[in-house]
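Working notes, structure below.
Apart from one protein chain that is not included, each protein chain of the complex appears where it belongs.
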Amino acid sequence: MSSLRSITLATLAKDIRLEWRSKDAINSMLFFSLLVVVIFSFSFDPNAEESRQIAGGLIWVAFLFAAVVALNQTWARELRNQVLDAYRVSPAPANALFTAKVLGNFFLVSLLEALMAPLFMIFYNLRALGPAWQLIPVALLGTWALVVNGTFFAAMSLRTRSREIMLPLLLFPISIPAVQSMVEATRIILSGDGAARFWIVLLLTYDVVFTTACLALFETVLQAE
Amino acid sequence: MKRVFPILAVLTGLLLAYAFYEAIWVAPMERTMGDVQRIFYYHVPSAWTAFLLFFVNLIASVIYLIRKNAKADAVAVVSAEVGVVFCTVVLVTGPIWARPVWGIWWTWDLRLTTTLVLWLIYVSYLMLRRFSDSSQTPKLAAVLAIFGALDVPLVYFSIWFFRTQHPQPVIGGGGSIDPRMLHVLLINWLAFSCFAFLLSWARYRLEWLQREVEEAQALESLLGDGLAAPTRAPLDKTSSRTGPQ
Partner (left out) sequence: MTVSASEIPAAAGIISVRNLIKQFGRFAALRGVTADFDAGKFHAILGDNGAGKTTLLRALAGLADPTRGTVAILGKNPREACREIGYMAHPSLLYDEMSGMENLRYFARLYDIAGDARCQQVIRSVGLDPELSRPIGQYSQGMRQRMSLARAILHDPKILLLDEPFSNVDVHSAQEMVGLLKHMRDAGKTIFVVTHQAALLEGVADEFIWMQAGQIVDRTPQLSAEHSGAGAQ
């Protein structure tokens, strides 16, 4: 539907413009991501051989924390001045709003990952012994998995007290198979030990299942008052 | 209904006692593990009961989303709570069993790990219900239950594959089971199911009464104030001068 696409793009463009003007979210998130990498590097000695084995897990846990910080501000702009009400009373479809928010978060979290990944590679002397190109689908699918459910649960959390803690409480359990897939795939690719294909397929399945579920149920969550 | 409950309670108590007797004295001793293995008769039935209850929660949640039936929502709350209780039993008995037998507290056993994730999902479900004070909480919780249900097969597959890559001990025996043990297992499952049913029923009654109290309170103010018909009720001048909020 062309109006769905145009509203999605208009919303995404608006979000990018607003973020560009204030830059409040992105600056603090970038710095937070940097801190996470440094703390992890202090805690898990990069020189030990075992640490290189678990680097895949470390990276994704670090991404997860950075993602939660990003996801928590997804709806912040819509809550100020109750702008979300203006969207809800309009004929614009709920899914256009959801898709725009997911895409925005996807770009934002990918940006954070693009900062953190090289730092990890430097601190942990990471080299991919397996097919390095496979890290790209893993990163894309894995980030999408976190962001699609994260945006959805952020919307659910709007109707709760303790909004910021509610998001990870809801997101983490549901994300377990996705996180396991990301971590295992990364470990396999970095250590060159086996094939990551199963995990990539599982991630893809996870993404398809939950993107469908989110699109089907977002309107219910948005209009729940 | 009031009379059935005590009768059922007594029967369940007897059944549980009988099941206990069977598990502890009658069931044959396991060859390698000894008496510790008897915890199997609590670990496995609890898991089956928990899974059954979570399945009930899923059905009730779907019914609620489609029909907005308040009873379905009450069943969803109840089955989630009782399910978490039985799930906790599984997670506690697992390590208790694993420690003396395999020397480790935890293992990424397929059933145990799936149970852990289910427990986490349903605890987050209960937290959502507790932290959400919106009138639409049942709807949000039902959505979460559906997400949880979609997640379970994915969890199962990811752990299954993980185990093929990283071999781990299996709790609870994968292979064939002695028919006498199976018999005791089924008796315990029956007893646990009855117990779960009883708990759920009692909790359901409590939940329904609580809702009726809330409705009555709201209804009381609806009728009690006697403002059913529009009247020329003079407004207090001072109170309307409060101005902008």
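Labels A and B are assigned to the chains in the order they are written; within every chain, residues are numbered from 1.
Going forward, contacts are C-beta pairs under 8 Å (C-beta built on N, C-alpha and C of every residue); 3 or more make two chains touch, one makes a residue touch a chain.
The model shown is predicted, which means the values in this text are computed figures rather than measured ones.
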item: Which displayed chains the unshown chain touches; value: A, B
item: Residue of A:D45, A:D193 or A:E225 in touch with the missing chain, whole complex considered; value: A:E225
item: Given A:D45, A:D85 or A:D193, the one touching the chain that is not displayed; value: A:D85
item: For chain B, residues in touch with the removed chain; value: 133-136, 214, 217-218, 221-222, 225, 227-228, 230-237, 239-245
item: Contact set of chain A toward the excluded chain (per top definition); value: 3, 6-7, 10-11, 14, 17-18, 21-22, 77, 80-83, 85-92, 223, 225
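Methods note: only the chains that are shown with their structure count from here on.
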item: Separation of mean Cα positions, chain B and chain A [Å, integer]; value: 30
item: Chain A-touching residues of chain B, taken from the complex the two chains share; value: 65, 117, 120-121, 123-124, 127-128, 131-137, 139-140, 143-144, 146-148, 150-151, 154-155, 157-159, 161-162, 165
item: Complex contact set, residues of chain A against chain B; value: 149, 156, 159-162, 166, 169-170, 172-174, 176-178, 180-181, 184, 194, 198-199, 202, 205-206, 209-210, 213, 217, 220-221, 224-225
